[in-house]
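A protein chain is absent from this complex, but the other protein chains hold their places.
Going in written order, the chains are labelled A and B, and every chain counts its residues from 1.
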Amino acid sequence: MKKQRVGFLFILPWLIGLILFTLLPMIAAAYISLTDWSIVGDAHFIGFENYKNIFKSPEFYKSLWITVRYAILAVPLIIITSLSMAVMLDRGHKGVSVFRVIYYMPAIVSGVAVAIVFKWILDPNFGLINSVLAIFNIQGPDWLYDPDWVLPSYLVMAVWGAGGSILTYLAALKDIPQDLYGAAMIDGANTFQKVKFVTVPLMTPIIFYNLILGIIGAFRKFTDAYVLGGAGKEGNFIMVHLYEEAFSNYNMGYATAIAWILFAIILTLTIIVNATKKYWVHTE
Amino acid sequence: MEKGEYNKVTKYIVKLFKERGDMKKLIMLAMVCILGFSISACGKKDKEDNHFVFATWAAGTELNELNQIVDKVNEQANGEYVIEVQSIPSDYYVKISTQIAGKRSPDFFWMTQELISKYAELGAIADLTNQLEASTRLNADHYYEGVLASATYEGKYWGLPWIANPLMVYYNKTMFDNLGIEAPSVTDDWTWSEFIDVARELNGKQNYKGESIYGTVVDGWPNIETFIWAGGGDIIDKDGKTILLDTQESLKGVSYLQTMIQEKLTPKYSEVASLGSNNVWFEKQRVGMFIGGLQDNFEYKVSQMDEKDQFEIGYAPMPVADDGTAWSFDWTASTVMKKDLEGNSLAYKALEDLTLAFFEWKVAAPVKGNVENVAVVAPLKEPALETIAYTLNNARSANYIPEWSDINDKLWYNLYVKLLNDATFDYESEMKTIADYAREKISTRK
Partner (left out) sequence: MSSQKVKRARKKQSVGMQRFRKFLWYFVAIAGSFIMLLPFFWMISTSLKVENDIFSVPIKWFPSEITFDNFVRAFEVVPIFKYMKNTLVIAGGKIIGEVFVSALVAYGFSRFKFKGRNFLFMVLLATMMLPYEVTMIPTFIVWSELGLVDSYVPLILPAYFGSASFIFFLKMYFETFPVSYEESALLDGAKYRQIFTKIFLPLSKPALVTIALWAFMGTWNDLLGQLIYINSTDKLTIQLGLASFSSMTGEVLWGPLMAASFVALVPIIALLLYAQKYFVEGVKMSGIKG
């Protein structure tokens, strides 16, 4: 009983913050989604009209499909890449600390800067990637200018930025007791087996964290897509669509309704992932 | 807070650290911080009636110039009013609309022509008609008609235009001379077919200074309006209700665009950005003609180049449309006033003073009889004066309506971009689709 109360006390600051800063705007947003509010004008209550219109809008489905497709590919890709990087950077080789900093570097620049630099990297004619390919006599794709290559372009950017989560893994890798590796070594395990049977299971809580945040991040992908776009409107991720509805077309009510649909999708996925937690996440 | 108070707080914090345990220290520190904030938040006084906030998208160097202008205006007002500048360097309308929603709207702010009808319709900006008509210093007659139209919605004036940037044709005179191509005249009319013929001729001369050249560059710029007008058509009629996008004239206009893309008189769409942006193609002498705003500072850029890279710039007005009109698409920004100040004569005076001061700042002031000033503000533009005078007289914007952003979105993604990527794209049926979409949008207007 006492332990219960102590636990509650520990989370109290957050709970107060939730009520003060988060709940009120969320309630407001729930109401806004039922209005035709245009930000600079008056709001009129229109019931579920926005939601009805969204479900009738081909543009909504298209941007949702773009986002879902991206999420399905990018989330596992980022986790595998960053976990491999982290395992690699957990070695005791000389200079490893320098590499750690280097691999983390992409995460320190803001989304806009990344987008600008990638505009250069992915340029069809003189971009860095296609220039390198040209050395091997390979004609590179048109990247963001070819509707079929817009998604791969965003995946390239995502993998490049995957180092952003290596810190989470590295922090946890440090906690894997060295004697476990020792024991595995005596049993004759090779590197791959060590990673598979020792590292990954102990890292599952952090993988779980990165999975959830990865899903949220993929569905809320915005900044680089907003700056770079993409041919055939293939760069029109759901958040870009929402932003343009809200701030270019001034349909804030409609945009807020999209936000709640997005919210429901992410929440459902999180609940599903959370339900599987007990089967694969290793906890003490 | 007074200095003494600061010392007291510091002493208190030090004491706190000496007395308490680890955990409590931190919690206390956090609380002291929160307390500090609340104190600093107090004592904010309400703004006075003759104090106006003016929001601008000018930033960096331009902000410094603007600050000087405003300082001068304040000085001349001699205490009658004070204008304070608020710079919004990014996401301008996100911030403006958020401020309006929070009842913290700036008193004056710049607004691009496309949005004026929207903000007017939603009741966010003041109707300036009465004051503009009554003023002797700056009234409707002073403005170029086409420019003032961009701040007009439903017959009322909603902003004071302070800058105009209509399109004209820049061409590389040195290139034309070297290749033996006849240059267009400074002010005489030429048609779109003639424009395209010159572009073809340029395209035919494959090698200029070791590079292949193109007639002109089209990559979403010039905008779709320019081409639609080229056939004598329009998107929306002056009445703000009738959609003309699918008329024969409008379709004909877009066929000029289609021709230029199909005959590759412009670099490929995916190629344009590789030089940074479209204007660089003109600066690096890879295209012979560039349709640009009269504000574009090619003259300055060329003057900064190595001697071997310099070239002479020629000017021509926009080609004449098939119906004989010679419209030049113009982008105009106006300064608008927040709704609460409607009818406030002091605020209007401040706005008017500010606008008159802007006329001395950038090219081109949207008021008649001021063309010579262009050469004062930008001396390098002097050779273009004749063309500029001609262009300003024919400057106009599209007939914007509150539904514009939705319609424009479709025109860009579903029409222009598709055509840029594929010259065989069936633009005619797409224009009909968009026209129907626009009609439906307008019919549901409240």
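Going forward, a residue touches a chain if its C-beta (ideal position, glycine included) is under 8 Å from a C-beta of that chain, and two chains touch if they have at least 3 such contacts.
Since this is a predicted model, take the numbers as computed values, not measurements.
Within the set A:29, A:155 or A:200, the residue that contacts the chain not displayed is A:29. Taking the complete complex into account, residues 3-11, 13-18, 20-22, 24-26, 28-29, 32, 39, 85, 88-89, 91, 93, 96-97, 99-114, 117-118, 120-121, 125-126, 128, 131, 160, 163, 167-168, 170-172, 174-180, 202, 205-206, 208-209, 212-213, 216, 220, 239, 242-243, 246-247, 252, 255-256, 259-260, 262-263, 266-267, 270-271, 274, 283-284 of chain A touch the chain not shown.
For chain B, the list of residues touching the undisplayed chain reads 22-23, 26, 29-30, 33-34, 37, 40-41, 44, 53, 57-63, 85-91, 94-95, 98, 101-104, 165, 274-277, 280, 293, 295-296, 304-306, 309.
One rule holds for everything that comes next: only the chains that are shown with their structure count from here on.
Measuring from the averaged C-alpha position of chain A to that of chain B gives a distance of 35 Å. Across the interface of their complex, chain A is touched by residues 91, 93-94, 97-98, 100-101, 118-119, 121-124, 269-271, 273-274, 405-406, 409, 413, 417, 421 of chain B.
Chain contact summary for the complex, chain A toward chain B: residues 38-42, 119, 123-127, 142, 145-146, 231-233, 244, 247-250.
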